[in-house]
Each structure stands twice: as structure tokens, then as C-alpha cells.
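What you see is the complex with one protein chain gone and the rest in place.
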């Protein structure tokens, strides 16, 4: 009989997670510098979590998940960060699972869910296209019905870790009715080993390969791989965003950056410089107050409420704060700001440039901050068009 | 035979002006706190300049002006500021004169120009309306032809010093053809003592009365008071902006604000605080570099060139810098920032709040900084619509 | 839109909000401010009386002393509402500060008299303890006070002054009746339309019974009073920020230029979103500080209150600045209320530490641990 983790006290839950991480996460995987390790690099942790039944926190128990409500899930995510667990390829757990559990057929669930938990299927997500970034509705990758299959042609981009994945779920255009641009889109599950799928990794500013282009050239996909209704993919895809949107606004990244700034400042004696202290204080209070703001939204979830559009404010603030902290770190670095490699600080190192460059991304991905401001203007401030 | 001031050396010109100001500007009028003194308050200086022939620097000599080119005019304006001459009601000299000299009839010139020089006519400018601020083309004050006169009805607002003026030049709508909204506008000279003209002063944030509303209620204006062609008022009005636009971007106000910040900082010993020094240094360099940028544009004028649309950059930067310096001054003032009255600094005083409040205005008037950015986006960066 | 969020089990908070709305209907804040400024007064005695009657001047005062004995949560909600309504009588600087002092003071008749007068509005007790120094010399039957203190609110209308004097044993608070021999007052105009007094004491004699808070407990009690006052100021500033934002949304939504409401232009929309976001952050900071204050008076509460006052002060001033700008030329006129919000925000932001000072206090406290 599985534990009802929601009924366990928060402290006990935290301790259980901490023990589990001690047990199944090797030290070299904790507090990794790499933002996006590949599946192989973290497989031992992935399997360890799976064996303990802790891999899929929000999935229902009958599907092998922990069935956590938002309150415990928040703690789960917090502890993961606090314990320094590496990021695992999580599109299967975080997106495909919930998608299938809500919209999938029994066959889809029976086939895919166990294979996600076992790590046999590693998923990636194909939403963006070269000409459909902020404007997702204008996507053009097309799926045309041909007997018992769809034939897919087109291109996806910014597909995270596609070069390490073997399955992809894609948004494809199945109808050309241009009047309602967000209609006519369908969610399709594609085995990447199918003929006609090609992946091209793209290096980022940090010199790492987090994302790829994925090309579809007459790829045949069985019709039973449609999730939900045909032409209703927009609604299907949006339905799984849910409360996880709050994590886009979590203070995790600025906290990491702040730890680095403080480390460098201590090494340089900068805390004795009142001018630095003044700038530091501003950033420190921004981070502190971001924590208060995050807590307000998290509490709504914990108390069973739903997130409003206003949660986007956290995403804007945390991503811009992340940038500002890394910029101050480079300013503090003096001539060491020329280094691409980490900066030595006594016996330790500070990855100032790594974080500065990484901080360029979150303000763009997951809906650029300009798009977020547009949404807030309409949905929260109700400003006229 | 009048002096050809353009041919005089810059140094001699400066010295001549300095002597003149010594002679005809009483000490209590120099470095006045008041931004916009009334005609009566500064009449003695006005008449003194007029008698010496220095009142109208850019008017041609035959009309009683000095006939200065842009280079010497720049020096004239600089020296005025350096010598602490008070601002005089200058709409007659700066706008009406050039307007009539370029577009007026011989009768208009013969009647009005001497009365401007003598101070008999004190002018104000009626452009803005309650619903036509940034969007001047939508103005509604209407002039309807009735025999040998126009009958004017409507309202102007933000009319500087209208309560001390006896003539106003207004933009009025003379045609309702909405297709070309900037057409159908005419420049009209109106004697404010005409029946139906009513003036309501408006207090500003500083508690002073710089500007007014002016109401026109069936005001009859002789048809000979039209300047230029009927329905071509937009072109007529714009033609006199000329090189004087550069003065909107002059560093004068931030310089004044900086002098106050430095005075307060000395009184408080703030220059010994590295955190203050760091913030001060940023403002100081902004001001220094603004000087370099202003000089670049001024040189174009001095060398006989014409200003491009890019000069608006100075207006944005100088007005926003003015604000930032006054904000830092209030921050430095500590609890004294609660005072509306000036802050005592030993034997002297600093008008921190006066300048802070005054700094709200220039970013709005003369075309808000948002409008300036719109213009720059189109006219300089050539961005698409 | 931004506001404080608290569990309001018994409806007290809702009642407080309603009562401010009701009072503001009879005494609109902007009108009161203008009238006070016009009159050259430092307070509106009638308004203050109505506020006392509503129970606001004694909200945090213990019931034993004639108050309501409520806590930071109720005070924050009240102060937020006062900020929104632009009701400028100094509730934070007077009622909250004094109540905290009196609650912690040992039993004494003079303290009880002042507390009771504060709660029922019969006395105006002006505070003179900052921006200056007063020496208190023990003499035969009491104390002789000499010195000067600037920026004293309600100094002109005061019936009594609570003056901090430096005794041999440290600072202490003395009750000094207005009008006694040796007292002098200079007045300056404050930016939010009141008068600020510089109180001069030239050998003022106070009887021994006038020692309301002795040097033995003055310092920690003052620290507690400053924290409570800062928290109330933060809530009031957040309220000002929220109302200035709302007024700006309303204005830009109705102001037509180029055939469209100016709030439909993207540059204006993004500016408004940033203002809103700043206000949200201010409310989050105040919310957090109230909760920390309710949880105890330790270091966590001290940090949270410093953060809240800094954040709310910065947010209120900068939101109001942008608000004035977005009101265009109208925002530069005295007849438009938005300028009054800016001025009020500046004044409260400058009280008991501007943001920079508070932020440095925060990091110094945090790093000292």
C-alpha cells in the first residue's frame, strides 16, 4: 500500500526526500554546474527516484506517481533545489505524463507511462518553429491524413535536449482554416526513430548544446498517436500548464547567482566597500522581496486556489533580477570579467561568465518578458486595445 | 550704423553682453529662483536690452534685431544662462517676431514688431487644447469667417503666462476636412482685450502659476490678423521652430540641479561617503557626456548646417537627467525631503523640492518624451509601422 | 489589483476598510489636504476627532489604556486604506508610535493621561525625539530640558509634547505641556501640505511626574515603536502606490490621443505593467513583514520590516512619479490629485529612514548574524 504523502507532515516529507537524495544521487551529480545534463549523465539518479516511487510527484498513484497536491509539490521542488539535485530530462514526467493522464486513451497511457518511468522513453517537446516563437499560433509544421497515419512535414526549433530524446510530442497544423489561427492545431506523439526525423543540435552562448532543431520530412505517424481531439491541440496543450507555471517565477536562479556574487565579494573584500555594499543591498532586497512575492502565490496554491494571470509578474521579475545579479558579478570581477573560464577565488571558483550568459535565456524562453507584459496588460490591468 | 555682431570675435561678444547685463539687470533679478517671472517683474531688464538693441538676437537688423546667425545666437543663449539673466516673457521675441518676419504682411510687421520691442505687446502662444496635447492635429478651437473677421470659439490650455499677456497667437481650425487632419489649421493673432476672451490661471505642482487656460467665446478677430495662408497654419507654425529646437536639449537645467546637489552634498559631508560618490559620479558623467553630445549638435549649427531629427535625443536625455539629479538630491536630503520649503545648508539654502517638482515638466512639455521616441523611431531609425 | 491579503476570520479587516471608505466620503483626503495647506495649519482637528471616534488613534493601544489592543495586521490594513484615501493625518507617526510606547511603559499617571487623550482625540501629543537633541538635567523636583528638535508633526496644534531627552542614564521620554515657559516653535511647510515644527526648549522645567519612560527601558521600547511605525508607514505607502496606479490606469484609459486611449499604446501598457508589478512587490513585502511581526519581535521581523519600508517607499515614490508623467500636462497641475499622491509618498518615504538607509540596515543586520 503506497504512502499517502499528502498526509505526511511537511518536515517528515522533507526528511524522507533528503534521505532519498543522499541514497540515490551521487555527490558528483549534486550542485552541478551544467544547467541541462543529458539523460545518460543523470540516469542513476533518474532510476533511483523511479525505484523509490518518487520520480513522478504529480502523477496519480495508480499510474506510478506520488499523487502530490500543489502544496507538497511545491515542497518537492524546493527541496530538490535545496539538496542540489541535478535537472533531469523532465518533459516525460512533467508534460507528457499529465497530458496523457488527462487526454490520452487507455492504450496511450498503458504504453507510454511505464516507459517514461523506466527511462526507456526520453521525451522532448516540439512547440516553437523558426517563424512561430512568441506567436505560436502561426506554426506551419503540417500533418496530413493518409489512411491510418498522418504524414508530418516541417521544422521545430529550440527543442530542448532533442538530440538525447527518442520521442517528441509536437504541435502540428491539421487544418488550414486561417480565420481562427489557434484552431486547426493537433498534438501528436512521434517516435523519433521514425524515418524522416532529423535532429540538428544548436550550441548556445555558453558553448553547450541544450537545444536543437528537429526536421520532419514525410514522417508517418500512426493516427492513434493523436492526443485528445484533432484540431483541438491548442486547448489540449494549454491544459497541462496548470500550477507549474509558478516555477517559472521561482527565485531559484537569482538565488544561485546571489550565492556566487557573495562568494566573489568575500574573496575580493568587496563587502568592505560601501559603494559595493549599497549596490549589493539593492539586489539582496530584491531577492528577499521576490521571496515574499513568490510565497504569496505559492500560498494560494497550497490553500487549494488557482493561479491567476498575475503570476507572470514573478517570471518577469525573477528573470530580470537573475540578469542584474550576474551583471553586478561581472562588474565586481574587474579584469577577470574577460574570462570565459571560471574565476578562481582562493580554493574555489566562481562561474561568473557561465551564469551571466545563462541569464540571457530565461527572459526569452517560456514566453518573452515582452509577451508577458502584453498578457498582464490585458488580463490583469484590463487595458484597452 | 549698427554693429555687425556676427563679425565680432566670440570673446568680445561675450564681454559686451556681460557688460550689458551688469548695466541693465539689477542683482535681485539675477539667478532668480522663479522659473517664469512675469513681465512686470523683469520689465527693467527687458527694456534695458531693448534700448541697447540686444533684445531680439535673431531678428534682422532692419527690424530692430541683432541679426545673429546660429553660432553667435548659441553664445548669446549660453551667456544669458551663465550670467544668470532671468527668463523674460519671450514668445513675442522668439516666436511671433520670426513668424511675422517670415510670413507676415508688411502691415503686420510694421504694427507688431515695434510693439514687441517696446514691451507694449506681451505675447503668449495658444497651441495645446484639452484634447490636443501630443496630438496637435486634433485641435478643435474653430474660426469661422464672418465678413471681414473670423469668429473664434474654443479653448486653449497650457498657455504659458497668458494671465500676463495681452496678445495671443493661436492655431485655429478653419476647415473641417478630416481627411488630412493637419490641414485646415490657421495661425491667427488675437488681441486678448477683445470681448469674449477669458483667461484662467492654473497652479502647478510648485504652487506657481506659469500657465493658463484661455477661453474664446465668439471672439471677433479681423481677417487681416491671419498669418500666412489660411488652412496652412501647420506649415507656418512649424517653420519658425528652426534651430531653436536645440535649446530644448541644452544641459542648462541639469547643470542647475547638479550645482544644488553638490551644494547639499558638501553641506552634508556626503562626498566622504563612497556610496554617494559612486552615484554622484554616474550623474556627473551623464552631465559631462551630455555636454559633449550637445556640443556635437551645436557645432553643426555653428558650421552652418541644419539640425536633423536626431537632436530630439538631447531633449530626452537632458530632461530625464534633470529628473534623476533632483531625485538623488531628495534621497540625500534624508528627512529634510519632507520639506516643501528650501533646505538650509549653513548660511545658504537648497531648493531641492522646487527643482524636483519642476523637473516633472520638461519631460512632458514641448512634446512628451514618448512622442519624441516615436519620432526618432520613424525619422532616424526608420523603423517600420 | 494590488492589496494586502490576510485571513479575515471575524471580518475586522473588512470593517476597517469600510470605515475608512465611509470617513473618506465625508472628508475626502485630497480636499482635506488642500484645505489644511490653504489654512497654513499642521492638522485638521475635526478630521482627527472623527478618526479618534472611529477608533483609529488607539487601534494598537492596549485596552487597559483605552485603546482597542489590535495588532500589526489590523494596523496595516487601516494604514493601507488611509494611504489609498490620501487621509494625511499622521496615524503612523503619532498613533502607532505613541501606542507602542505607552503599551510598553510602566504604569504612570501622566502616560495614562496622554494615552487616553490620544485614544479619544482630546489631546494632540506631538513627538519630538529625532532630528535634534535635547539635554535633560535632573534638578531638585524634576528635570530641565534644553535643545531643539526639527520636523515635529502636529507641533502647532499640539496640546502636549512627548520629548526625548538625554539623561545621565541614557535617553528618556518626557511629557511637556504645550505653552510652558521656555518652549519655542518655528514652522516650515512640508511637501504634503502641513507644517513641520522645529521645537526649541530653552530650560523648560518638567516635574518628576513628567518622566513617562525612564532611561532603563527607553532604548528597546523606542526600537519597538520605530519598527511598528515603519511597518504602518510601509502599509500606507503601499496604499498610496496602489491608488496612484489605479488613478493612472483610469486616466490613461479615458484620455484619447491620436484617436485611441493612450493606455492602448504598448509603451504605456508596459510602463503600467511595471508600475503594477512594483506595487505587487510592495504589498508582498508588507504582507511578509506583518506576518513576521505577528510571529515575534526577533531578527526575522526586524529584517522584514526594514525591507517592507524600503520597498514600499521606493515603490510609492517611483510609481507616483511615473503616474504624474503619464497624466501629461495635467499631472503637473496642482488641481490634479495625482501630484498630491506623489508629494505624500515623498514625505512618508522620507520618514524614519529613506530606502537606501533601510537597505543598508538590513544587510548589516543580516551579515552581523
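A few notes on this one:
For reference, chains read A, B and C in written order, and residue numbers begin at 1 within each chain.
Just so we're on the same page, contacts are C-beta pairs under 8 Å (C-beta built on N, C-alpha and C of every residue); 3 or more make two chains touch, one makes a residue touch a chain.
Keep in mind that what you see is a predicted model, and the values were worked out from it rather than measured.
Shown chains touched by the missing chain in the whole complex: A, B, C.
Checked against the full complex, the candidates A:28, A:106 or A:335 give a single residue touching the omitted chain, namely A:335.
Here the missing chain is touched by one residue of A:15, A:118, A:131 or A:239, and it is A:131. Across the interface with the omitted chain, chain C contributes residues 265-267, 269-270.
With the whole complex as reference, residues 271, 277-278, 280-282, 284-285, 288-290, 292-293, 295-296, 310, 313, 316-317, 370, 373-374, 376-377, 380-381, 383-385 of chain B touch the missing chain.
Taking the whole complex into account, chain A touches the unshown chain at residues 128, 131, 133-135, 138, 157-158, 202-205, 207, 275, 323, 327, 330-331, 333-341, 353, 356, 360-361, 363-365, 368, 370, 373.
Following the convention adopted for this analysis, only the chains that are shown with their structure count from here on.
Greatest centre-to-centre distance from chain A is found for B, with centres as Cα means.
If you average the Cα atoms of chain B and of chain C, the two centres end up 40 Å apart. Chain A and chain B have centres, each the mean of its CA atoms, that are 55 Å apart.
If you average the Cα atoms of chain A and of chain C, the two centres end up 44 Å apart. For chain C, residues that reach two or more other chains under the stated contact definition are 356.
Taken residue by residue, chain B touches two or more other chains at 275, whereas all remaining positions touch fewer.
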